[in-house]
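First comes the structure, then the notes that go with it.
Yeah, one chain of the complex is gone here, protein chain that is, but the others are all in their spots.
Right after this comes subunit A.
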Amino acid sequence: MVGAALAEAITHPAAGAALDIEQVSHAFDIDGAELPVLSDVSISVEPGEFVALLGPSGCGKSTLLRLVAGLDKPKAGRLREDEERIRSPHPSRVVVFQDPTLFPWRSVWDNVALGLEAQGILKRQRQRVDDALDLVGLSSFRKAYPHQLSGGMAQRVALARALVNDPKILILDEPLGKLDSLTRITMQAEIVALWQRKGFTTLLVTHDAEEALVLANRVIVFSERPARVKADIRVDRPYPRHRGDPYLADLRRQILGLLGLDATW
């Protein structure tokens, strides 16, 4: 897999894009009634930053990711990628969803090739698909179909399908949420390694404070719906991080306190 060798690889500077979320509000129309989900959210992300978005379940984090991806348009406010307004999806901003959502009728290789094929550049750049599969350690499964893969393998393919496009912003919507805890820990390390190697800006939605602290160099805590930014916490610790690190444990207590869970922890 993506071992320690990659983790030690040199970090590429400035391969990621800056992301500006400016006073964004959003609401859903449910049976004519308006249900506010995001309320005046402003976040400014530096190129190459790893930002974790943490909040109670159903608070609107995933909605924010859909706005960043360009899949939906905000009711108010603006989103910009490197100063350019986000109006529609673009392969420079790729999403990895909680479900791998691999296309069951395509082999692993063809799934990873999806982005290049959609952009019409697959014929000239087939090598990139092989490289992406190498990157997640699934080269020997190129001919397998999704139903033959385990949950962790399927999520790795989804990661390769995103990375093959060389995104400037990688959007991770609880990608490890459904994996068993061992696979989860392995894949957390792999994601950090890939991020350090490629240097893309990363947005990670999670409801696991520990995961946020092990992976991100900035943790943004949201309130209950409609989501507002409740706290913006820097995590200045070198990688690879240790779960037992007292500094992280302290931050974790703080974050759980913000989420209203201080009594139980």
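Quick notes
We adopt the following convention: contacts are C-beta pairs under 8 Å (C-beta built on N, C-alpha and C of every residue); 3 or more make two chains touch, one makes a residue touch a chain; residues count from 1.
Everything that follows uses one rule, which is that contacts and distances are computed from a predicted model.
With the options "ATP synthase subunit c", "Heme exporter protein C", "Prepilin type IV endopeptidase peptidase domain-containing protein" or "NitT/TauT family transport system permease protein" in hand, the undepicted chain maps to the protein name "NitT/TauT family transport system permease protein" (source: UniProt). Within the set A:93, A:128, A:225 or A:252, the residue that contacts the chain not displayed is A:93. Per the touch definition above, the residue from A:41, A:54, A:69 or A:176 contacting the chain not shown is A:69.
Of the residues in subunit A, those that touch the hidden partner chain are 69-71, 89-91, 93-95, 97, 99, 101, 103-107, 114-115, 117-119, 145-147, 161, 165.
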